[in-house]
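Pasting in a structure now, in structure tokens, and then I'll have a few things to ask.
Only one protein chain is missing from this complex, and each of the others stays in its spot.
By letter and in written order, the chains are A and B; residue numbering begins at 1 in each of them.
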Amino acid sequence: MIINHPILGPRDAQEFVYLGDAALINRPDGMTAGIEAFHDYLYVRDNPAGEHRELWYHEQGDRSWLVVTRNTVTHEIIKVELARDVAKAAGRTK
Amino acid sequence: MSQQNRMSGGQIDRSRTLRFTFDGVSYEGHPGDTLASALLANGVRLMGRSFKYHRPRGPLSAGSEEPNAIVELRTGARQEPNTRATVAELFDGLEAKSQNRWPSLAFDALAINDRLNSFFTAGFYYKTFMWPASFWEKVYEPIIRRAAGLGSLTRQEDPDSYDKGFLHCDLLVIGGGPAGLMAALAAGRAGARVILADEDFRFGGRLNAETLTVGGKPGADWAAGVVDELRSMPNVRLMIRTTIIGAFDHGIYGAVERVSDHLAVPAPGKPRQTLWRIYSRRALLAGGATERPIAFENNDRPGIMLAGALRAYANRFGVKVGERVAVFTNNEDGLRTARDLQARGVDVVAVVDARRDGALLPGIRHLKGAEIVDAGGRLGLRSITVRQANGQTETLDVTALGVSGGWNPNVNISSHRRSKPVWNETLQAFVPGEGGPAGLVAAGAAAGLMSTHGALVSGQKGALAALGELGLSGASDTIPEAEDAPVSITPKWYVHSGKGRAWIDPQNDVTVKDVKLAHQENFTSVEHLKRYTTLGMATDQGKTGNVLGLAVMAGLTGQTIPETGTTIYRPPYTPVALGTLAGRSRGKEFKPFRLTPSHKWAEEQGAVFVEVGMWLRTQWLPKPGETHWRQSVDREVLATRKSVGICDVTTLGKIDIQGTDAGAFLDKVYCNTFSTLAVGRCRYGLMLREDGMVFDDGTTARMDETEYVMTTTTANAVTVFRHLEYCRQVLWPEMDVQLISTTEAWAQFSVAGPNARRLLEKLVDQDISDAAFPYMAAGNITIGGLRARLFRISFSGELAYEIAVPTRYGDALLRRMLEAGREFDAIVYGTEALGVMRVEKGHVAGNELNGQSTALNMGLGKMVSRKKDSIGMVLSQREGMNDPEGYRLVGVKPVDKTATLTAGSHFLEIGAAPVIANDGGWLTSKVYSPHLGCEIALGYLKAGDRKIGQRMRAVNLLAKTETEVDIVSPHFFDPEGERLRG
Partner (left out) sequence: MRYSGLRVMVEALTGHRGWKPVWRDPAPQARYDFVIVGGGGHGLATAYYLAKEFGKSRIAVLEKGYLGGGNVGRNTTIIRSNYLLDGNEPFYEFSLKLWEGLEQDFNYNAMVSQRGIINLIHTDAQRDAFTRRGNAMILNGADAELLDREQVRSLYPWLNFDNARFPIKGALMQRRGGTVRHDAVAWGYARGADMRGVDLIQNCEVTGMRIENGKVLGVETTRGFIGAGKVGVAVAGSSSKVMAHAGMRLPIESHVLQAFVSEGLKPFIDGVMTFGAGHFYVSQSDKGGLVFGGDIDGYNSYAQRGNLPVIEDVAEGGMALMPAIGRARLLRTWGGIMDMSMDGSPIIDRTPVEGLYFNGGWCYGGFKATPASGWCFAHLLARDEPHVTARAYRFDRFLKGLMIDEKGQGATPNLH
């Protein structure tokens, strides 16, 4: 597979490490959320057959974490974003 | 007589003669021959035996689809099993052997299976060999295994090397026949970066095998002219002997180039084969088509082959397969064979044409509406029995028969992404369907365009369309004149006749009867048919037989062929040597070595090294006279504890963390607190995964208000860094914190023992007295002006430091420390002694940090702060991870000091039976403690914190040994920590 890195252009997927569903961005706050919220966050997945937003890390590259929107049936990649931008847009701060 | 079946003409170089042997008999051939063509030229039709019935077999084809003529090629460690004689290029000195026969190819004892064929039907083995149960492994299976298989491996290491490479192009053209050549020409002339690959050792495809003309020239000559022009273009890469093995995601294709298989041995420095990964923006599949047979009784006799192969041998190789030839066809193309052979003066006895209408061939006995019902000649075809349209049968003496049941477009590559091919009624064949690999289009016969004209037009059109999508434009040059014959085919899949067997998949001996049996037993789904009968699972992957098998099943169920379905095409297109896929990653080069800064010095000393991940670390350093590793390790431990020892700990992960939020960041990633750490101090940190299990540990120092230096374990250096980047970018993107891995930037040594300070004081420019540089101090220092870092930390329990210098000074620092330490008898210790001392001190390491353990298990539960949010804090509170009966880290000492312990042994109470209900846990790490004079261990023991002082058994059921042990605190050595504060 080839991932079109927003900064570096097309790169072989072998340069990346896969983590999983980009919903992992939405980590609850440990001071307010409890075990159930963290359980749902960490363990439960949509796991769609189709478009999937997922986290990839450019380990053999610039160390960017990316959010890749990819079809899990065809493997077509629809969109690639910097995870930091996505996280900030989702309201994550410090 | 030599080459008695060689005729004139063809694309072979008669000026040179190549000698070769088959089953020990010497023959001659010429450059341009394949092993099969050369054997046929010498009158050898019998080349192999089938898998199950051991039927005598000759080549069915003249290409890579060959199921029958497979041999063991070469000798010694270069022997390769199952090589298709039809694509093996002849070279001088080639040696080949037939396979899967004993004692000889002409007389094969296991041909008895053929006599017993009525027992050995499809799937018979599922119904028998069940009684008694133990006989399967002991009796039946060994016999079956010995009889099965085809060629053999020598068990010697493959002496050849293999390589890998990457290529990029605008257009990859798969196949160098008329369509592919035309496409490459159009794209090449347009300036696109083109790769043209063909599995053959000569471009031209079917043009080499036909007498057709292109642009008024013989087809092969036209092809050679195009190749000359392409060769002159710097933007075109021509790759012969290169098979595109598979289509992968996003325009990536795998290709195998057989660099040296046409040579006796590879040229010096050259690989046998190269695996290319081709990154294409667009691809054109011009892989042609494969002819398929018609099944009739005994249609597997040596001498019976595909009609197109028969004329390929005649036209390309100048070989007649037999003196008296017949053709059996259901389509117009089969007639070409009769015409071409007749033109060459071969006696064409008859054309058996399943079609009833159409013109008759002049000058040839052309039997319309006829079919072949049987063939005779066990080791080579002698006769065929023809049933004419009027029902009369007649036996004809022939020694070669060409069969054509039509052509199947080679849709494989277009279906590798699991799109389904679609049925074309006119062709009676599958053509590429929708949803194939993105960016790939088919042209020529692969797309179902069976005429030369169609190939030329579609090749050019396909290339120009692909270029258009890339924003390149090319010219629609004139298409050279070529034949444009329509396909005329009447479906004819198999001949209904007597009780004999008609082969569909010749290698696996799948016959029409087997398909019928599968139908009778309701294995009617195409996948059930394949799996039950093994149809299409031979080395040719059903290239000639699959559609035929489908058609037979369709006839039985009354469904159409497309309703019956098609099996899935999978990579590789043709089988690929495993050595090629592995490339250079073998032997010691399987993975790179990472060497420590002290490696050179240690090598000089004769150190013993150990693989730690990709690192090689010094395990111990034997001194003269030491004959057992324990002597060396005990000495290293005792010398360190007595005076001072040095250990290279560069492999520990090192991460610089800077920014105004660095402290807050560490509070998130460590379960304990770091923001409160004073500048110039370090602290032991415990890192959890989000699931609350311990991820890693290490010491992190605050070098400045906004700068920390983290150390990780060797094993987790990469994953911790990845995790920190994740936390920084994804979870807390607004934090002002920057990271860089400095694992390879700093050489780091542990200096431990009562004289550690005295040694370092001789080198370090600053005051490092206990008052100035107390326990857990950290700072930037200099050594003779060289910048360095010093940390007063200890995992051995001794007064100890870790000192770091830029990596390139690591070797020099070690030598200087040893020089300075000579007065203290300083020694270097390896990972074994390191392990001994950390176990003596009760520190967890790899065997305890197993990803299945909590801080509580390790006796570090209090480190998890609940006053702040950190990774893993919440989920570490789950009830299952806080069971008071759960595992706790304990120390283990044998009651009898001379007794031995084994890591991995399990705890059982005294007198308890060795059953899982009594399992108390296990010994994680074991060492011999020279300090205590006995073996000691750490272990995870259920409710271990309440069992200190108890006596238990450490049981190793694998070795059937057990040792009575005392459960003690894991801190065997200096539990109060007086020495390390000294």
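In this section, contacts are C-beta pairs under 8 Å (C-beta built on N, C-alpha and C of every residue); 3 or more make two chains touch, one makes a residue touch a chain.
What you are looking at is a predicted structure, and each value in this text was computed from that prediction instead of being measured.
> Taking the complete complex into account, tell me which visible chains touch the one left out.
A, B
> Of B:238, B:252, B:449 or B:547, which residue touches the hidden chain?
B:252
> Among B:237, B:417 or B:728, which one touches the chain that has been omitted from the display?
B:417
> Among B:583, B:754 or B:977, single out the residue that touches the unshown chain.
Here the residue in touch with the unshown chain is B:583.
> For chain B, which residues lie in contact with the unshown chain of the complex?
On the side of chain B, residues 51, 78-82, 118-119, 121, 124-131, 133, 136-137, 141, 144-146, 148-158, 160, 162, 164, 246, 248-249, 252, 254, 275, 277, 416-418, 499, 513, 517, 520-523, 525, 527-528, 531-532, 534, 537-539, 541, 568, 570-572, 575-579, 581-583, 585-591, 610-611, 689-693, 695, 846-847, 850-852, 875, 878-882, 902-906, 914-916, 918-919, 922, 924-926, 955-959 touch the unshown chain.
> Tell me which stretches of chain A touch the chain missing from the display.
1, 13-14, 18-21, 35-36, 39, 42-49, 52, 54, 70, 72-75
Methods note: only the chains that are shown with their structure count from here on.
> Any idea how many Å lie between the Cα centroids of chain A and chain B?
Their C-alpha centroids are separated by 28 Å.
> Which residues, counting only chain A, touch chain B once they are in their complex?
1-2, 17, 19, 24-25, 27-31, 33-35, 38-39, 42, 55, 57, 59, 63-65, 74-77, 82-84, 87-88, 92-94
> Show me the residue ranges of chain B that touch chain A in the complex, using the header's touch definition.
Its residues touching chain A are 248-252, 279, 417, 438, 661, 664, 690-691, 718, 722, 725-726, 729-735, 868-870, 873-875, 877-878.
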